[in-house]
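Working notes, beginning with the structure itself.
Here the complex is missing one protein chain, while the rest keep their positions.
First chain written, first letter: the chains are A, B and C, and each begins at residue 1.
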């Protein structure tokens, strides 16, 4: 941490800052520039309180020098990390496709979709049993009945299952049926849930909050990792911006920027990040081209009848095309080329 | 709901939309303009699925006509609603001040602060026992011990207590000690928590999520209200924008814009909405001038020693000045003038 | 345009709206729903004033039904439009690469860069002679001297030249030396400049403003097109959001979303949209995968000595790799596949 003094800070003010640094057990390092003084705080900087110094007279600002996360950082874990979900490796050499309906609606719907996405090339089945809905009047999911149907679809197709968990007390129930727990965007900073999901020991798919910075996403991952669970996959799913032409704004930069900061796998959800089926295919291709380790895509046999997210769900045949084109891109430039992002941006 | 057809939609496409409307039990109403056809869906529009129509060929877009919320809306509840917290009315004629430390840190700290804010004119004591922190390495609150200290401070000062609850299973515990439950910004869309808090029957302070629209805030309130609990106070606490000069951007427009949409009380948290003690006072004044029913302010006897939010906490004497100036503003223009916002914007 | 009345609007209020519609020479079309009345305004809706109706009592809101632009719209110009710059077609079957230094700094720098990007596969040379700089203390460009050097580089390499014009009175000067005029992001809504650039009859590269919606970008194009100049290429260059990990946020959705709305060519500037050389390559690949008609990339032989944008400039050998990989992507999925975006989103 560096403490930047105001241009007109007095010698007493500088001395007071030094005193506080020392009283906290850190070591001060003073630089006197042409215009102002800067004081480094030497020691385990993650422990120091920026706020403490911001309140001292003469202090202009406090600049952190290290990432606030450690277990999630590439600096400390430079090697690629591969997360295995029901035998499917995510973050390895092959691009992974996760697909299925937004919500589990019925036995026939989920079985039909699971079969279709498997044939199209999907590796993992997605589907929501507990649904976070903005309105209390919207369909809220089938609950445990949905989990049972997902498990039946796994039985029928062999595809492992990822599904969302919305509250700490649901974790044991969901863990009984699923192969991977999904933390949704709205719950990225639901810390009780992060701790419970981490403690389950199961693979976790962590979606970026719709206004979360990359640092905040990595700190949410740090909550999971700090339980000792290393099976964490990050997911870009669009952020909220001023642009309303699409439901969210796909932050495609986030893919290489995350890979520069962390060795955890990173996937893209082009369904939510665009909100419109017609844009899912081009943006899915873009995700692979940018280096994503996989895609998670909403597919419904009859989107116009879907109880949720019908506007952004693909029909199975369009999803099959998506898999073909995404694979062609991965092949054309080589997954190894896609993997390689210089480790320079980690400030 | 109005379904806007594309300019070049065919007669068959229009007919298909009409068919789907009727098959859902609604009544279609067709308008043929110079350039395109628009079809109204007549019936209980909140039940209709926009997504269904978005997928039909020839449909350009779907325009909702009603607010998605009802219990929270001023249209259906035109009269002012007053929420009473331990005998203190919020949303009535007097502006209410809620103040206290960000985190409960120790017995002496919370008692000293409670006494100071009471003397300065506060009506309710705030303080965090369970703290949602972006980093797993930050102080996470004292938990139940903090609740005990808050209850002791209430005993000593007579001030009712509001404190945050972070998970559904914490609700009974927090409800035992507090007079009002706070739902924090990160949990505004934690629906399991909203349902549990609503079901407790206690007054709830609902903070706006940092990227939540006003409609989403009102839908979160709708979750609470739909449990039958009408004791809901809304709180603007700053939104996330591109501007980094302050921690958040105070959306001062939200105060009159919420009051045009709902008759629930609306307060402002200038501590979080600015993130810097030096801006808390002017922005607190602005909140009252814009018509807020109260303020919630972080106060710490020695902010430079605070374990959280030291940068934005006021010292007690500055808080006392804030109360004086906010009251002077309320008096100068009259609370009745502040209350009056035309009911025109409710689209 | 549809005028949505409040749920509790009176018959007199409805009648007044109808009267105003008729007095303006339009035809009203009234739909009475279960909850409220909606009135369509039939006629040349682009001429009607939404504001007029917003001020009438009982009106909840006004919903436009048509895009505000017409010449730029795909609805009215469904066929692909190809813009030719010094013999190079943009928007045709081949992906186009525009490359060169941010600023023209010296004769040797621009000639060396032009030669290098040509060898790497670039089709057009970019370079700034007039530079819009946030600070008055930054290098402001060489002015006409820079234009002379660009023309010399064209002579030497055969590459046509695109360069920025910052004020209406510079248009004749820049037009004398360049093959295409660039309107920068800061000037997207500089209407005097748009009119002057359009009137020059030269091809124009129009960059999206950093907080411009797609509709606003298309309206800026409409200013150009309304001068009778059809040679307009649109450029996504990143938008401003809350995320600070990258200089801007590449709105990759904008590429298919623009193509759904307009048949004008769309290119991507991954240098500005990321702000960091390490992310330019993956995001450039993503742009092609999403269907962009080309890329504009900053290249400098020694970025650490660049007078502007050194952090985001590529060295020539990395640019050569970018061209190879972008071409491999275009080939793998076929430009025709990239071109095809359903014309559904045009609301």
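Following the convention adopted for this analysis, a residue touches a chain if its C-beta (ideal position, glycine included) is under 8 Å from a C-beta of that chain, and two chains touch if they have at least 3 such contacts.
Everything quoted here is computed from the prediction, not taken from an experiment.
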Out of B:56, B:165, B:290 or B:323, which is the one that touches the chain we can't see? B:290
Among C:8, C:52, C:115 or C:229, exactly one should touch the missing chain; which is it? C:52
For chain B, residues touching the missing partner are 211, 213-215, 239, 241-246, 249-257, 260, 273-274, 276, 278-279, 282-283, 285-291, 325, 328-329, 331-333, 337-338, 341-342, 344-345
Where chain A meets the chain that is not shown, the residues are 2, 4, 6-8, 29, 31-36, 38, 40, 42-45, 60-61, 63, 65-66, 75, 211, 240-242, 244, 346-347
Taking the full complex into account, what residues of chain C touch the chain not shown? 20, 46-47, 49-56, 68-69, 132-137, 166-170, 186-187, 189-193, 210-211, 216, 219, 222-223, 226, 240, 277, 303-311
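The rule is short, and it goes like this: only the chains that are shown with their structure count from here on.
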Highest contact count belongs to chain pair A-C
Please work out the Cα centroid separation of chain B and chain C, and write it as a whole number of Å. 38
Separation of mean Cα positions, chain B and chain A [Å, integer]: 26
Can you work out the whole-Å distance between the CA centroids of chain A and chain C? 30
For chain C, residue numbers touching 2 or more other chains are 211, 241-242, 244
